[in-house]
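Below is one structure, written out as structure tokens; the observations come after it.
One protein chain omitted, others in place.
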Amino acid sequence: MEKYFDVAYIVTSIPLLLPYIEITFWITVIAAFWGTILGLLFAVAKLSPYQVLQKIAAAYTTALRCTPSIVLLFMSYYGIPLVLSIFNISLDAVDKSVFVLIAFSLQFSNNMCEAFRTAYEAVDPGQMEAAYTIGLTQLQAYWHIVFPQALVVALPNIENALISLIKEGALAYTIGLIDLTGKANLIIAGNYNSHALEVYLSLAFIYWMISLGVQKVFYRIAHIFSKGKRLLLS
Amino acid sequence: MLDYEFLLDDFFIALSGVPITLLVTLISLGVSIPVGFIFAIFRLDKSRFWNKIIGVYVSFVRGTPMIVQIFIVYSSIPVLLKSFFVLLQWDTDIYKLNPIWYAFIVFSLNSIAILSEIFRSALIAVHREQLEAAYSVGLSTFQAYREIIIPQLLVVAMPNLCNATTNLIKATSLGYAMSLQEITLRAKVAANANYNYVEAYIAIFLVYLLLCSLVEYGFKHYEKKLRFYKFGTA
Partner (left out) sequence: MKVKSVLKVWKKVIGFMVLGIFMAGIVAGCGLSKTADSGSADGSSNKEKIKIKVAYDQSSKPITYKDENGNATGYDVEVMKLVNQLLPQYEFEFIGTTSDDLLLGLAQGKYQVGVKNVFWTEERTKKFLYPKEFQGLSSTGLVLKKEHANIKSLADFAAAGLTLAPIAANNAQYTIIDEYNKANPNNPVKLQAGDSFTVDVEQWVNEGRVDGGVELEGRFKNLVLSESGPYHNLANDLVYNEFTVIKTWALFNKNEQKFADDYDTAIKQLKADKKLNELSKKFYGRDLFEVLDTANR
């Protein structure tokens, strides 16, 4: 082991990798934004009384649940331009980050859809009635009563979805996007594929710290809201 | 546009990778269900030392991308194992091992962490009072676990186990990085001759859709059977 393992590579690669947190960050934030909107739409569809909408939403979530991220990523990157080329629309000038964002927005929307649905179902329908009796409109009742409680229930799932989004984002290297993992692979290629283990260890360390940070933030948020929950229940 | 003939061929090539995918999944689950369960009990018993160690391990696995874990294990395990064998003075040539062993190791290490979390939360849900109740009717700890706790635990944990299993199946698609001859790699190698990547990924997508739907269906079926326990003991 000592013949190859050189701690110096771990230390020197960290500062090279750190600037690329920015790319990973933006990919995560934008995919989370669109994924949340899509997820909300599909959750509404799933909970709606219309059979057609329910069926469409169910098919959508099943398909996404069963697709490995890497397959989704490649289908987005190679498939979308191919489909649009039938209509003579060329996407040659479109940056690859767009396809990465599409793939991961879809993936995230699926997790969010489930999070929203289970959270909504967890809120006691009696709460709505109670809200009406004190004179709130339907919108007010959702906004003041249902939403805060559902959010508390949904938080752990949202946290999981976000962390898995950050982690799955690592696969964007496979289509050549230079994010954290992409940069790690460039560093390794720059060393002629040597000392890969050391670089991957620092990469893992950075991801680990990011995930722990996200967990911290969610812990805080949950703390704030669970206060509200206790008050609302009493 | 699309080469449908190749799509069909490649679908069957991808299908031929299903046994390897299932083998890796089953072995990993076979290892990680008992180990994850033991880890979960260790953590509940609040013995500080083990709780900390296992906690760090779980947090690392959950906080880092699967592909990075694969990179790390794939490049370090052989050397580690070799020095381990030398230490034990075993005369085994580790490099004669089939690469599938690396896959067993990577995915087991990953699933142990995931499943120990699932079991831990399930144990919290059924543990304490049930155990005391079992003692009060004169059961030993072993009997209590076998007769009372584990059956209920399975009911509580089943939806999460189903998720973990489909996630594991999807994660094996990253086995390409370890030369694992599973669905994705086979279909992709076949596509290389004519660069039919789009067709290949559609074929791969269909195979995973089929596989995961079947697994989910199986779990749902089994869950229904298990529900018996929940009502039986309620």
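Labels A and B are assigned to the chains in the order they are written; within every chain, residues are numbered from 1.
Basically, contacts are C-beta pairs under 8 Å (C-beta built on N, C-alpha and C of every residue); 3 or more make two chains touch, one makes a residue touch a chain.
Note that the coordinates shown come from a computational prediction; the quantities given were computed from them, not determined experimentally.
> Which residue from A:Y60, A:Y78 or A:W208 sits in contact with the chain not drawn here?
A:Y78
> Please identify, in ascending order, the residues of chain B that touch the omitted chain?
Listed in rising order, the touching residues are 70-71, 74-75, 78-79, 82, 95, 99, 176-179, 185, 188-189, 192-195, 197.
> Mind pulling the chain A residues that touch the left-out chain?
Against the left-out chain, chain A lists 3-4, 16, 22-23, 26-27, 29-30, 32-33, 36, 77-78, 81-82, 85, 92, 95-97, 144, 148, 151, 174-176, 178, 185-186, 188-196, 221, 224-225, 227-228, 231-232.
Throughout what follows, only the chains that are shown with their structure count from here on.
> Suppose each chain is reduced to the average of its Cα coordinates; what separation in Å results between chain A and chain B?
Roughly 21 Å, centre to centre.
> Can you list the chain B residues touching chain A in their complex?
For chain B paired with chain A, touching residues are 1-2, 59-60, 62-69, 71-72, 75-76, 79-80, 83, 166, 170-171, 173-174, 184, 197-198, 201-202, 204-205, 208-209, 211-213, 216.
> In the complex formed with chain B, which residues of chain A make contact?
Where chain A meets chain B, its residues are 1, 4, 62-63, 65-71, 74-75, 78-79, 82, 86, 163, 167-171, 181, 196-197, 200-201, 203-204, 207-208, 210-212.
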